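Taken from a larger complex, these chains appear in their original positions, while the remainder are omitted.
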Amino acid sequence: MSPARAQPVVRVRNLTRRFTLKGVLNGVDLDIRKGEFVALLGRSGCGKSTLLRALAHLDHEATGEGEIVVPARLSVVFQDARLLPWKRVLDNVILGLDGVDAKARGRQALAEVELPGREASWPYELSGGEQQRVALARSLVREPELLLADEPFGALDALTRIRMHVLLKRLSAVHNPAVLLVTHDVDEAIELADRVVVMDQGRIAADIPVDLPAQGPERSVRFTQLRRQLLGRLGVEDSLAHPDPAIA
Amino acid sequence: MNAQSRTALATALELPRGVREPLELPAAASKPAPARRRLGIPAADPLGWLLGPALLVLVWTVGSMTGVIDARILPAPWVTVSTAIDLLREGRLQANLLISAWRAAQGLAFGVAAGVIVALIAGLSLSGGYVFDGLVQVKRSIPTLALIPLVILWFGIGETMKVTVIAISVFIPIYLNTHTALRGIETRYVELAETLGLSRWAFIRQVVLPGALPGFLLGLRFAVMAAWLALVVVEQLNATSGIGYMINLARTYAQSDVIVVGLVVYALLGLSSDLAVRTLEARTLTWRRTFAK
Amino acid sequence: ATHEPAAKAAALEAGQLALDAPLPTRVPPGVTLAIGDPTTEQVLKHTGWIKDLPFQVKWAEITGGPAVTEAFHAGALDVGTVANIPPIHAIWVGMPVKMIAVRFRQDPADYPSFQLAISPKARINSLKDLRGKRIAYSPGQVQGEIVQRVLQSQGLTAKDVTLIELPSPTADVYVNALAGGQIDVAPIGSGAALKRYLDRFGTDGAKVLKSGVRDDFVTMYVREETLKDPGKAAALAAYVKVWGRAQAWINSHPDEWAQVYYVGDQGLSPEDARYVVQTNGKAELPRDWTEAIARQQGSVDLMAEATGRKPFDAHRLFDRRFETLSADAFAEAEGGPKLASR
């Protein structure tokens, strides 16, 4: 979790992208260092997925310019699970991997996302959250240098979500990838990230390091502060911020 | 109180509608709305498609019995059956069929292989598309009969020529369907393959081929039929055997009973080879969730 | 062995045989002819004469003018057996050919190759009633020529009737068109198809009229290129003799022939087969081609007028070095030399 003070592995400068007439990214600058975990927040439709797709060299449809430097070994968790419908679950996970141990690694990854024994299922036989976890397993199993994840936990219940957080943290610590995680859950962002970035108007509107004390009551205070700050950035006023007035 | 719809589901949900529910709910039952209309259709009986041909045979039989169908033009079914038995007893039918089937199978094999390979080349690369796509259009717009002189020139009048003509007829639907299907693979999956860093060959094997499989299989249904039908043309040329030759010969002598036997054999061949492809379809496309399987 | 048009043509230049040079009598070893003559093939196989041929044969089931022309073009065939019209077209499309054998029928008036089948619905009792009727016409085929000659014989022109262009690669098209009353008259080959037509629709009033036109001209023809090959020329000379013998054998073995070819090979019933052989009549091979040339000249002129091509001298179609070869063999087999020309 401790980002090396090295050259950034992701370097984005003045990135612009537009669809036909509509400008979506209007000059995004972003650096991510090796091992750094960055969460990306922003309104629905603000251009988060567009940015991720640009980083993955997938925006063949958009026009635009700017500079992008990313590691060659990157891996994307798409906003939709995007499993190949004609491959069984395990084959989806190990797609494109070769080597004798691919199957074993795929099986282990499936077990880690709590889907042991579902190797031979077809994608259509999975629930929404199960599909999402298979997609996560597919990304994690290839130990990327850069993980781009577009709301990978959106369809998960509270407990499963927590387990996935633990998994992601553990794997991050081992393989030390740079991570850019899109999420709508502010708590999740604070909990997981080293830095939270908020997009607005096609730009990075805020770039806030998560400096939580390790433990104790200070941690909780800082957490609440950070949450309030981020929600404010997202346009949610204190009074609306949480249905539970105890927190507001 | 609103309109209510009720269904009680027996073990098999595909039970016919209108089956009585085991449980009664008096209050709700007072105003039962029709069960939600099902727009999708339930799984078809695997032998249901026999109904159409069966009806055809029925019409033919009744028409022949009542004399509505002129037996001099379309012999009655029983005449056809007895002619067929005669032909079988003489061994002519089997022998011709065997030879034709061997020709068709060879042509099919070469045509399918060529069709898939060219479809891949033309579908997966821009320049391949430029070179082949227009050429295939030119080829398929030229009547096979008119090509025969050139084919004879290049391949002689022997078996090679016959198998080649069949292969060419098979090539077109395989190419066109496979090519269209693979160009129709959703971008989502192509993007996925790109981010997973799939090699071109892995991309073809894991994404393109399975994704284009439904289209290929439809092409195969056309192709199998094309192979049988091409026999009628090629077996006019320097053939002394084969089911196409048999029909052509019978036409020369206006032997309508033999012609009809030939046509019935064709229909049976068509139905059974189509059935074979569909079975293959059902086996290989288990992953598809579609309107009707 | 005959699948090398351009290359072979060039190679031939050296040892070529002139078209007026005497035919060599010895067939060198290794000569192969591709022959499209299924009936003779059957006779030779049945009689075992096939083993005596002094050359190799590749039999081809290729009949009919267009198919033979295509196979000639492709160099896939050496010998074609057709009616008299296709060689004329071959000349016109720039492929020089020569006839090397000619076959007529004895009593051609009684044994016509084609007869005019009359639809049950047409009120036609004799050729005089043809005016204004719908007649099936297939340009380029011998059936077309017959129709034109019949009209000519009745003092009619194409304008006096309705010619319906309907090629008949197979008889069933004409039979059904007649039965359905789509056409009134169609030339159908005497034999099984015609018998079948009468059997089935005779009760409805279907009839058959003799055309009165001679249509018994059958020929064996080859490309000039083939004749320039001394080996092949020698083989051809040998073949026309065997062919003559085979024609005589058919003449003298009608029942056996019916059984061997029409029942055994073509799948007709014995009854139909006998009928066909009977209506085929007896072959006659003229020892003198003068008459054949005159008739052919008539066809050339007629077709030239019909298609707007340039007429030519029919003599160029005949290779008279072969004139007597087949006829003599035929006559010998028929039992002693008898002059068959009239």
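Chains: A, B and C, in written order; residue numbering restarts at 1 for each.
By our rule, a residue touches a chain if its C-beta (ideal position, glycine included) is under 8 Å from a C-beta of that chain, and two chains touch if they have at least 3 such contacts.
Remember, it's a predicted structure, so these values are computed and weren't measured experimentally.
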| item | value |
| --- | --- |
| Overall stoichiometry - one representative per chain kind is placed in view | A x2, B x2, C x1 |
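In this section, only the chains that are shown with their structure count from here on.
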| item | value |
| --- | --- |
| Chain contact graph, described as a line, ring, star, complete graph or other shape | line |
| Centrality ranking, top chain (CA atoms only) | B |
| Pair sharing more residue contacts (C-beta pairs) when A-B is set against B-C | B-C |
| Centroid spacing, where centroids are CA-atom means, of subunit A and subunit C in whole angstrom | 84 |
| Inter-chain centre distance, subunit A versus subunit B - centres from mean C-alpha coordinates, in Å | 47 |
| Centre distance in Å when subunit B and subunit C are each reduced to the mean of their C-alpha atoms | 42 |
| Of subunit C, residues touching subunit B in the complex | 3, 5, 36, 38, 60-62, 67, 70-71, 73-77, 170-172, 175-176, 179, 191-193, 196-197, 200-201, 265-268, 272 |
| Touching residues on subunit A, where the partner in the complex is subunit B | 56-58, 73-76, 78, 80, 82, 84-87, 95-96, 122-124, 138, 142 |
| Subunit A-touching residues of subunit B, taken from the complex the two chains share | 188-189, 191-199, 202, 206-207, 210-211, 213, 286-289 |
